[in-house]
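For this view, one protein chain was removed and the others were kept in their places.
Lettered A, B and C in written order, each chain numbered from 1.
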Amino acid sequence: MTDEVDISVMIGGPQGGGIESSGQMLVRTFMIKGYDVFGIREYHSNIMGAHSYYNVRVKKTRPRSVRLPVDGLIALDAETIFTHYNEIAPNSFIIYDVDILNTNMEKIAPMEPEVKERIGSELKKLGIEPIASEVIKYLSNNGIKTVGLPLKNLLKTTAEKLKTNVVSVAKTVNTMSITAAVALLGIDVETIEKSINYYFYGKKSIIDSNVMAAKVAYDFVKDNFGIGKPIDDGPNKNRTRMVATGNDIVAMGKLAGGLTLETYYPITPSQDEAFYLGEHRHFKLDEWAAKELGVDKLGVLVFQAEDELGALNMAIGGALAGARTATTTSGPGLSLMNEAISFAVMAEVPVVITVWMRAGPSTGEATRQGQQDLLHSVFAGHGDAPKIVIASGDHIEAYYDAMKALNWAEKYQTPVIHLVDKYIASSMMSFDREDVDPQLIPIDRGKYYNENQNEDYKRYEITDDYVSPRMPLGKKLMWVSSLTHNEYGIVTEDPITREKMLLKIAKKIENAGREIPINDKVSLYGDQDAKITIVTWGSAKGPILDAMELLKKEGISTRLLQIRMMSPFPSEYVANILNSSELVIDVEANVLSQLAMLIRMNTGYEVKKKIIKLTGRSIMEHEIYRALKSVIQNNQDLVVISDGA
Amino acid sequence: MTDEVDISVMIGGPQGGGIESSGQMLVRTFMIKGYDVFGIREYHSNIMGAHSYYNVRVKKTRPRSVRLPVDGLIALDAETIFTHYNEIAPNSFIIYDVDILNTNMEKIAPMEPEVKERIGSELKKLGIEPIASEVIKYLSNNGIKTVGLPLKNLLKTTAEKLKTNVVSVAKTVNTMSITAAVALLGIDVETIEKSINYYFYGKKSIIDSNVMAAKVAYDFVKDNFGIGKPIDDGPNKNRTRMVATGNDIVAMGKLAGGLTLETYYPITPSQDEAFYLGEHRHFKLDEWAAKELGVDKLGVLVFQAEDELGALNMAIGGALAGARTATTTSGPGLSLMNEAISFAVMAEVPVVITVWMRAGPSTGEATRQGQQDLLHSVFAGHGDAPKIVIASGDHIEAYYDAMKALNWAEKYQTPVIHLVDKYIASSMMSFDREDVDPQLIPIDRGKYYNENQNEDYKRYEITDDYVSPRMPLGKKLMWVSSLTHNEYGIVTEDPITREKMLLKIAKKIENAGREIPINDKVSLYGDQDAKITIVTWGSAKGPILDAMELLKKEGISTRLLQIRMMSPFPSEYVANILNSSELVIDVEANVLSQLAMLIRMNTGYEVKKKIIKLTGRSIMEHEIYRALKSVIQNNQDLVVISDGA
Amino acid sequence: MMARNWSDYKTSSWVQWCPACGNFGILLALQKALAELNLPSEKVSIVSGIGCSSRIPYYVKTSNIHTLHGRPIPVAEGIKLANPEQTVIVASGDGDLLGIGAGHFVALGRRNMQIPILLHDNAVYGLTKGQAAPTLPLWVKTKALDSPNIQSQINPLLLAFASGYTFIARAYAYHVDQLKDLIKAAINHKGTSLIDILQPCPTYNDIMTKEWYEKRIYYLTTEDSSWDPMISSPEDFDAKAPKILSKMTEWGDKIPLGVFYINMSTEPLDTRIEKILPGYLQYPPAKRPIEIKSKPLVHPFTEFKDRIVQT
Partner (left out) sequence: MMARNWSDYKTSSWVQWCPACGNFGILLALQKALAELNLPSEKVSIVSGIGCSSRIPYYVKTSNIHTLHGRPIPVAEGIKLANPEQTVIVASGDGDLLGIGAGHFVALGRRNMQIPILLHDNAVYGLTKGQAAPTLPLWVKTKALDSPNIQSQINPLLLAFASGYTFIARAYAYHVDQLKDLIKAAINHKGTSLIDILQPCPTYNDIMTKEWYEKRIYYLTTEDSSWDPMISSPEDFDAKAPKILSKMTEWGDKIPLGVFYINMSTEPLDTRIEKILPGYLQYPPAKRPIEIKSKPLVHPFTEFKDRIVQT
């Protein structure tokens, strides 16, 4: 475990039972140790009780996905044992509470009947009774280290040492469990203490009890199971780093990008972006800026609307008044925004719509992954509504794209749909200061009207590049209209003016396609000359890149074409890449292979090999690796991957 | 004018000034004379005062479009003269009221500044003052018969003959004007009398005064200008025929197709469909059916919702209860329905959404033509929402498609979007009883669950063809859900169940694509072996077919591929036709050439020649003829046609 | 038919609410009401939106629809329009019905359809983790909020009154028997009814807790034994409306429960429809024949005489 550090740990338990915090602490523990970390949360649309788990991946260089089987499973309840028993690697470990050993799967209320049935019949085939202890025995027989924690006793010990009662330390069971895990993985108790200090920053009594609990658990493991061979420090020691979810980092990008108004209606998985921005609504400026402006702090207004129709129309109003505005939503909200999107196209209003995709159609599964809104976004809004649509592949991209989207919206006076997804939203990534340098994206507010001019202001003046000089409301007399209008914004039904205005809008977006550099539209990874091209969009990128490394080790050379700008589409570039490939494989998490459809629409190229995932779970390194291999070696046309519980 | 009858007449005047009725009477006049007629109304989104006109085309065989220049223009006001003076054929006539001769164009308030400016500079170039009399003089110099009617005097005469005052006959000016026109076209006064009787059916005193006005006008024209050479009877004499708008005929199709509930929120140009259905809500059954059922009349409930979100969700509720339901809307309403469309896909609810397209994006122009909602419809609804989308090309197709859509919705338990447009909505066509035979489309309600079965009912049972037996609410215990659900309709987040259910929905629609015969999906017109293929959808079909006849006369052989099913797309057939063509030309009324995009997405075939119209006006025979010729002869890539005021 | 027990309306699905959630009381009251009314499972449809409360359809053994956020009312109306004999109950959250769905909430009043609205009023958005719902008072800062609520609360009772609801009541989730009686009355009421059910959300609303409510609530009829919410004539209306309306505005240290308003003089929608569409009640849209052996019943030339031209 020195050169090739690659650890995958999973912690599972009931929703509301601290899975999220456990994951956060695990992530920080490994970061402190100098590693790069990727962690992702899988959970039900439920407040309390349903099964949830957090998967953490640790490497020296940044991991971009998780993988199965895991090197360690922490089971906070019996359901976790049943649900994940077959996702543990040989020679790894499972940590569990000794008190749950007698649990019969049939008695676990929150477990869904479909799941019980499937697992039940698997267990039956293996000759295992659906009782936790039997599964543990089976694992043990298969060489897995089974680490039973007498949590009740350990709590008692902790309480005694803290001179308090058991109830007041009850919540430390998670800390105990993850401490046991990192102990087995060779991490010292000091590191976990630091992590506790970070995570519970400022809450002294909570920190104290968790630190004590960690010590007690560490000692217990040491005494009873032995701790792991100490792990070396990773390459990122002694640095000021950050760890953030996709939701967090998009909020950061918007703030850095000069957003001043965000309207939203809560919807999973978008709302945490708005919340996080809201928490930082009154933010500190960089020192140089504070000095120049003579103020320390400025504000961004985050406003909860009554619904998504309200949210986008408010954002439109805000944009007309001159604010940099955005709204954030997910599929159902996007559907509701269609009319206002078409309005923003017609009235040429700069507004960013961040769309955190989740599992559809319809309400579907609010907390699960899906990349299903691509074509809906490109064709959102009735009546010929060309616009800019971009899709980010990971946290860092999402950060910069959030900034760029704000620029493009104002520069081209158009709605910009920024597609991100649940995978990015609820995964965490470690990164450095240089990774999120806002100065790389200068703020560009586009063309302004010179307000000292004396003629009547034409809000929709037809210019060479089809962009009319802007002016906020309050500075010039003007009209803005959702109807066909003349250059002044006054309604007209003159046929010739209509033709001109429709062409103005269409050509403005075509023009954006010409002006925006190709590097903002696509990325080409891997072996640039490979004959096998994988094509994808959005967060599927991460696991594919990880899988490509595995393929490379086996001598299979591949390249990845990640398409980031969906409209206007980089047709020529994409056509060239695909036409110069011998094998092209499309990977995405939707049923229609929407990117493949969009590619064909724009280039004529038919991608014949497809890998899709429909389960609502993250795409993982190992399964995409297997699927790619199967396409490459067995020439399979369609592989549906389904791993993950 | 005997063998090759082809008359085009236009009447123009202020909105609310009886243009609509004049058109209706004109249409009926020529029908009574035994001809086939096509008439279309162009008007502003305005209640009173803005310019409106009606264009009527008369032939022995059914005309499918109008054309310019016209053979006669009836100008009920000065604006009509300025707006249409350059759309009149040599050797034709213009009828106007002598009292408006002094009108200066600049003084016409409702005329839009853009229009005044354009026409003003045209007139200037021609050396004509912008005064009505000057334009009339110019026309007269160009060989056009200028027929000034002293309407005030004629009204006085009419009033005297009826022994009443002028005010009470004031509204007959339209009748006088059109009488003058048909007199010049060689139609006898008796025919127009009949037409008046039809149009004002039952309103005796109105009929009397209009008949008298017609006589007075007829005599005046006869005495002062001479009437036209009497026209022969057309081929359709002595028949019981019908004339209906597209709005009307879709209402008829829905009624015949067994619709029992239509919810809607008013929006132009869809609302007239709902109104017309509402007027006939308590309808008579065919005699045989009345006898079998023992009732004479049955009902269809037409219900006005509070908005389009309400309309579609109500329709969904109605469908779940077991009613055959539909809703009707236009672009902005369709945008608002996106979320519920995705719901209907997920919950597998049979519901028809009739979409009367109009000029977009956004509010655009409510009363103008556009074919801009194709891709928005196909990709309506977030989160992978495959559905059936069809588009009708003319009245008769729209009638049968309305029936078929209801069948398919129930057979495949899916939303069906039925695209029609303003061109069809507000044009009139003459037809016979056999043209609308409902017995050609037997009613198919799809698979029902046998309610006597004793097991628990699985609303979403996975079957061989992916269609689950249906049951209305009230008959069986069941659950219906917008969330990912198991076969019982109970929410689940089991990854494997989700995968199955997404595939079920997708494969069900694919299956529909296989089962529905090709004749319901495409039509191939013209010379089946022609090397030039025109490809189109929706109402652009009519003018193209008319233009193809003109091309044929010149020895240019063409065929027309009209695509009627947009999803699932008839890829193989379309690819075959296009690949076997030497030249393919796409024609449609939108800025993106959306059909060409959809074709490429589904077949890879790139249609390189495109004709589009963006003015919000109908595509006309003469301009599409010219544009086709220019593409064929000059190899032009894109022709934007813009005729019509 | 045997009398039913509330447990006959239980399903095997795991009830996913947090411990002590007020929704449990509402669920039980609803099941008891159905049992006492002895309604057959398949003849009842509970229609919900999206939210914690909106999971209720899975827990009641009736023929239920889990719709979209904010849209349970139009779906319920569609069912009722198509089949007036189906018992249709809307049960949904305050965010769902009064936030995103407020337009439908208002429109339903104009129709006076026989649909009871069970408003699970926890003053927060439960399922999306505790944002302010339209019934959360101004400046309240629950623990999930990053700052105090800057939007004022709306008054569901007055909103219903302004919209035309003809049965308006307020209940408390943990008073199961009183709530059950109100639900029975609402189901039987021939018009639109609202029960605003104060529902503690122990997870996210740490201000308006069980204790908070129980200090404040009282029953209208306890305070004033002559309380009479029934209006049967315009004179009655003039006489009682001021008191009813001002009781509806009472909120603070004292929160009244019970029936505020019943108006039996407004006709429900189905009988209105029957007047403009004779035969509707006998052959509502869900039940009328549309074919005989697949043959359509009407040729356009039979019915649409107004479009006929004799040439």
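Simple rule for what comes next: contacts are C-beta pairs under 8 Å (C-beta built on N, C-alpha and C of every residue); 3 or more make two chains touch, one makes a residue touch a chain.
From a predicted model like this one, the values you see are computed outputs, not experimental measurements.
Chemist: Could you tell which one of A:155, A:256, A:380 or A:540 touches the chain left off the display?
Modeler: That would be A:256, which touches the missing chain.
Chemist: Which of these, B:23, B:72 or B:278, touches the one chain of the complex that we don't see?
Modeler: Checking each option in B:23, B:72 or B:278, the one touching the absent chain turns out to be B:278.
Chemist: May I ask which residue of B:30, B:54, B:218 or B:265 touches the chain that does not appear here?
Modeler: Of the candidates B:30, B:54, B:218 or B:265, B:265 is in touch with the missing chain.
Chemist: May I ask which residue of A:89, A:128, A:207 or A:298 touches the chain that does not appear here?
Modeler: A:298
Chemist: If I consider the whole complex, including the chain that's not displayed, which of A:118, A:476 or A:629 touches that chain?
Modeler: A:476
Chemist: Pick from A:320, A:467, A:561 or A:614: which residue touches the chain that isn't shown?
Modeler: The one listed residue touching the chain not shown is A:320.
Chemist: Spell out, residue by residue, where the missing chain touches chain C.
Modeler: Contacting residues on chain C, toward the hidden partner: 98-103, 106-107, 109-112, 134, 138, 147-148, 150-155, 157-159, 161-164, 237-238, 241-243, 245-246, 249, 266, 269, 272-273, 275-276.
Chemist: With the missing chain put back, which residues of chain B would touch it? List them for me.
Modeler: Within chain B, the residues that touch the unshown chain are 16, 45-50, 109-113, 265-268, 271, 275, 278-279, 304, 306-308, 332, 362-363, 366.
Chemist: Touching the absent chain: which residues on chain A qualify?
Modeler: Counting only chain A, the missing chain is touched by 28, 31-34, 198, 201, 236-244, 248-249, 252, 255-261, 263, 280-287, 289, 292-293, 295, 297-301, 303, 305-307, 309-311, 313-325, 339-340, 343, 347, 399, 403, 430, 433, 436-439, 441-445, 472-483, 490-491.
Please note the rule applied: only the chains that are shown with their structure count from here on.
Chemist: Which whole number of Å gives the spacing of the CA centres of chain A and chain B?
Modeler: That gives a centre separation of 46 Å.
Chemist: How far is the middle of chain B from the middle of chain C, if each middle is the mean of its Cα atoms, in Å?
Modeler: Each chain's C-alpha centroid was found; their separation is 41 Å.
Chemist: Per the centroid of Cα atoms for each chain, what is the distance between chain A and chain C, given in Å?
Modeler: Their C-alpha centroids are separated by 38 Å.
Chemist: Would you give the residues of chain B that are in contact with at least 2 other chains, written as numbers and ranges?
Modeler: In chain B, 309, 339, 343, 347, 482-483 touch at least two other chains.
Chemist: Specify, in ascending order, the residues of chain C that touch 2 or more different other chains.
Modeler: Counting only residues that touch two or more other chains, chain C contributes 50, 66, 68, 70.
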